[in-house]
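Of the protein chains in this complex, one is absent; all others appear in place.
Up next is chain A:
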Amino acid sequence: MCDQTFVAATFGPCENCSTPSPLINIYIKSEPINYCSLCVEMMACQGLQKGESLVSLKRESESLKKKLEEERKKLCDVELNQVAEKIEVLGALSIKTRRVLKGHGNKVLCMDWCKDKRRLVSSSQDGKLIVWDAFTLNKEHGVSLPCTWIMTCAYAPSGCAVACGGLDNKCSVIPLSMDRNENLAAKKKSVAMHTNYVSGCTFTNSDMQLLTSSGDGTCALWDVESGQLLQSFHGHTADVLSLDLAPSETGNTFVSGGCDMKANVWDMRSGQNIQSFESHESDINCVKYYPSGDAFASASDDATCRFYDLRADREVAVYQKDSIVFGASTVDFSLSGRLLFAGYNDYTINVWDVLKGTRASILFGHENRVSRVRVSPDGTALCSASWDNTLRWATDFVTENK
């Protein structure tokens, strides 16, 4: 694994407003300027200047995009599946559902594992949030929230709290208390405020910061304690549907995917959009980093999942089959990154061999579309949440086949 490339983020007083903050280095007609992210946004909102018109600007941006694509193509040398020919074929997988978690009264929209490898939190359309011990099938906490369609939930790294958000345009953090009599909904604390629904949320490396993505086209980083907005990320031109934090040494980047068919990589410190990938043909429903942090996968309504390499700056694999016509709504990698689990709207989960690009297995069992698929933190099991009101966890019965 080679060293990660960095965005050279500079700090200092903004050349426009003089407040000291992380600066974005941009060029205007080849002149470098260093503005803070707020000033860059204000500049972008200024009216057209003399000699410019919407049409001319559009033409300019199209020609720049073409040039970028040409440059990218020049660096192409070999395809991923060619390199992967040397690697042996995967053995037969025998992944079967083992247990079904029943308890939600309506569509389960999202789930997340706890770091202790056996607990998980799930949220559903009827406004309920349940914390389960998936191993014993016990429900440990249940919270009823006033809003319906809790589209996203996340477990805090410490295991002491959960975050959730959805149509209420907010993302709230709920501390988990062991006291049975306590009404957890009352202790809910609103942290993030967006102007449209919250589609994804995740804690960063600690319980203190929350990263959210929203239907208002932005992502934002919040301080949990004060509810303060630390950084906002603008660049998507439509709803942002998903985000994932990079497992990198410096822990500064994350990727987001949205209805504008783009997947963007952001620097958390400066708010800058570092890389952008636009090869899907429809909304990107989910993005997930590869375990090494050098690549990520995306699932889209165009019935394909794609694999992008950050260092090569391009898409390196497409996982598709003629027989798959329904959109993919969720993806996750196995612990080593060799397998990609993708949940589709045709109620199945396809397991792809990441390197060879072929399908390794297919899982049936759900009776409605699969909304979320997540591998447990130690890679021993896979949990899937579905609109059929259940969660199922499955694992590979490797030992039984020996």
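As a convention for this text, a contact is a pair of C-beta atoms (placed from the backbone, for glycine too) under 8 Å apart; a residue touches a chain by one contact, two chains touch by 3 or more; residues count from 1.
Keep this in mind: contacts and distances are computed from a predicted model.
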{"item": "Chain left out of the displayed complex - its UniProt protein name, from \"Peroxisomal membrane protein 11A isoform X1\", \"Regulator of G-protein signaling 11\", \"creatine kinase\" or \"ferroxidase\"", "value": "\"Regulator of G-protein signaling 11\""}
{"item": "Options A:Arg119, A:His280 or A:Lys356, residue touching the unrepresented chain", "value": "A:Arg119"}
{"item": "Residue of A:Val40, A:Ile95 or A:Val255 touching the missing chain in the full complex", "value": "A:Ile95"}
{"item": "Given A:Ser18, A:Ser144, A:Ser158 or A:Ser282, the one touching the chain that is not displayed", "value": "A:Ser158"}
{"item": "Of A:Glu52, A:Glu71, A:Glu225 or A:Glu281, the residue in touch with the unshown chain", "value": "A:Glu225"}
{"item": "Sites on chain A contacted by the missing partner chain, in the whole complex", "value": "1, 9, 11, 20-22, 85-88, 90-91, 93, 95, 98, 114-119, 133, 135-138, 140, 158-161, 175-178, 204-206, 208-209, 223-226, 228, 230, 247-251, 269, 334-339, 375, 378-382, 393, 395-400"}
